[in-house]
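Notes follow once the structure below has been shown.
For this view, one protein chain was removed and the others were kept in their places.
The block that comes next holds subunit A.
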Amino acid sequence: MSDNAPQFDAIVIGSGITGGWAAKELTERGLKVLMLERGAMVEHGIDYKTEHMPPWEQPFHGKPPRALYDEQYPVQRRCHAFNEGTRHFFNNDRDNPYASDPQGFSWIRANVVGGRSLLWGRQVYRWSDLDFEANSRDGHGIDWPLRYRDLAPWYSHVEKFIGVSGQAESLSHLPDSEFLPPMDLNVVERGFKHRIEQGYPDRCVTHARVAMLTRPHNGRGQCHYCGPCERGCSAGAYFSTQSSTLPAARATGNLTLKSDCVVEGIDYDPVTRRATGVRVIDANNRRRSAFTARLVFLCASTIGSTQILLNSRSEQFPNGLANNSGVLGHHLMDHYTGINGFGMVPGYEDKTIYGWRQAGLYIPRFRNLDDRSQSPDFVRGYGVQGFAFRLGWQSMAAQTPGFGADFKRALRQPGPWGIMLIGFGECLPYRDNRIELDFKRPDRFGIPQVKVHFAWGENERSIGADFLQQAGTMLESAGVQGVRMTPNSAVPGMGIHEMGTARMGDDPTESVLNRWNQAHDVPNLFVTDGACMTSSSCVNPSLTYMALTARAVDYAAAQLQTGQL
């Protein structure tokens, strides 16, 4: 090996959902891979310190230390999965700050090996051409450089590996996955499904589609319904880097994983017009070093990846690597969510729920599918997640006055049934919703902080209003009582589906990446996380990121083999 030979075939930046997939697919093709992760190591099982820990063993029985949250986790604390059982996986906001407009953008992120794959809600839905053609149909944003048929085999490839439980419905706008048996709906959800499908022949209520195992799969155990998945699952019943892609990549013998390793920038050689490697900072001792490789896969999450590109400036790319188009950082999207409907379901008092299932029901998009479902007020649409449950002692205690034996008796039984519907609206790609770097404000590593500008548009608000109206009517028509809808306001970022900022497209003058997630300007650089997204659909995006990653690796490895790269 000559002195100039790169140290690795490929460097993967980030070890979350997409980084894990990139590492697995690259190593399985025989490539020597270095995976770099800014966060600390979390080993499967061993480091799930709070798994199965009962409340009485936790400090203050798990009550959140509020002063600590105020001081160090003001953003992360907004996330429903953030608590004393999971805090050690999350980013510390005081140590890793960013800025945003006054209306605020919540950047919810992990800071460990595995990234948000440890914390995510695991809902997975395929996109369809309703999504891939949306931009070209209504003129918002640029056209996607690919269609459903290009991605379909890669969805299958990913699903067979991760294991997706769900119910086939043969809907053209929400294609079925390769399914394991679905997680059951409970008795109240079944009743709701029946009434909605009777009252609205054009709407479908199906089982949430989730990357959780309802039977053993690829050496991983099935779900035992213990409840708090986000603490980590040593059975490997849900898809995470640790349970799935990391062991596969390690098994090849081709993976080197470095944790506590913050990527500062990507180096570029103007002569070969290639990325040559990456510059890193040791998170513990701040020492700088560099690694070289023939390929770079950027999988540091939407904002994280674009931060690295914007910070990789050179004479050729004064505004950020691979940014000849000038669109890098622009068209940030998230889902319009936090809009809910809730009410009480009469009856079913003799029934309860055995087991803690982190799934529920899903109502696929029913707006703007055809002439009949066309809305005059907005383009695109929304999907609805929901679940029914019996109120527990917390809610009952708040509603039950007094104290003593009667009070205690009233709390022993489960409370009445409630049902919750949560809307997820598609967000249009707006040029002004963007991230930039504040070069005057470096973080503790000397890396310029991210600054986020984000505001919802009229279309998102109209989608929210329609959801609130439709969901309210659906709940009432299903016999739900005391229906309460939240105000029509979504907090930017809280969809935790941030995407865009390095979009794909066929035209290099208006996009950063081509149809293979390859940078137009730097052929051996691939960005396969949410940054690549050209539009946002209304379904959860991570399955699509995985499929795009696997497809991009297949392409890159072939290019490498044939000497094109």
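Points to keep in mind about this one:
Methods note: contacts are C-beta pairs under 8 Å (C-beta built on N, C-alpha and C of every residue); 3 or more make two chains touch, one makes a residue touch a chain; residues count from 1.
In this section, contacts and distances are computed from a predicted model.
Not every chain of the complex appears here, and the one that does not is recorded in UniProt as "Gluconate 2-dehydrogenase subunit 3 family protein", selected from "RNA polymerase ECF family sigma subunit", "1,2-phenylacetyl-CoA epoxidase subunit A", "Gluconate 2-dehydrogenase subunit 3 family protein" or "ABC transporter permease".
Of A:76, A:117, A:135 or A:186, it is A:186 that touches the chain left out of the display. Note that of A:77, A:193, A:220 or A:390, the residue touching the chain absent from this view is A:390. For subunit A, the list of residues touching the undisplayed chain reads 49, 52, 54-57, 59-63, 65-68, 84, 183-190, 223-227, 349-357, 390, 392-394, 397, 401-405, 407-409, 411-414.
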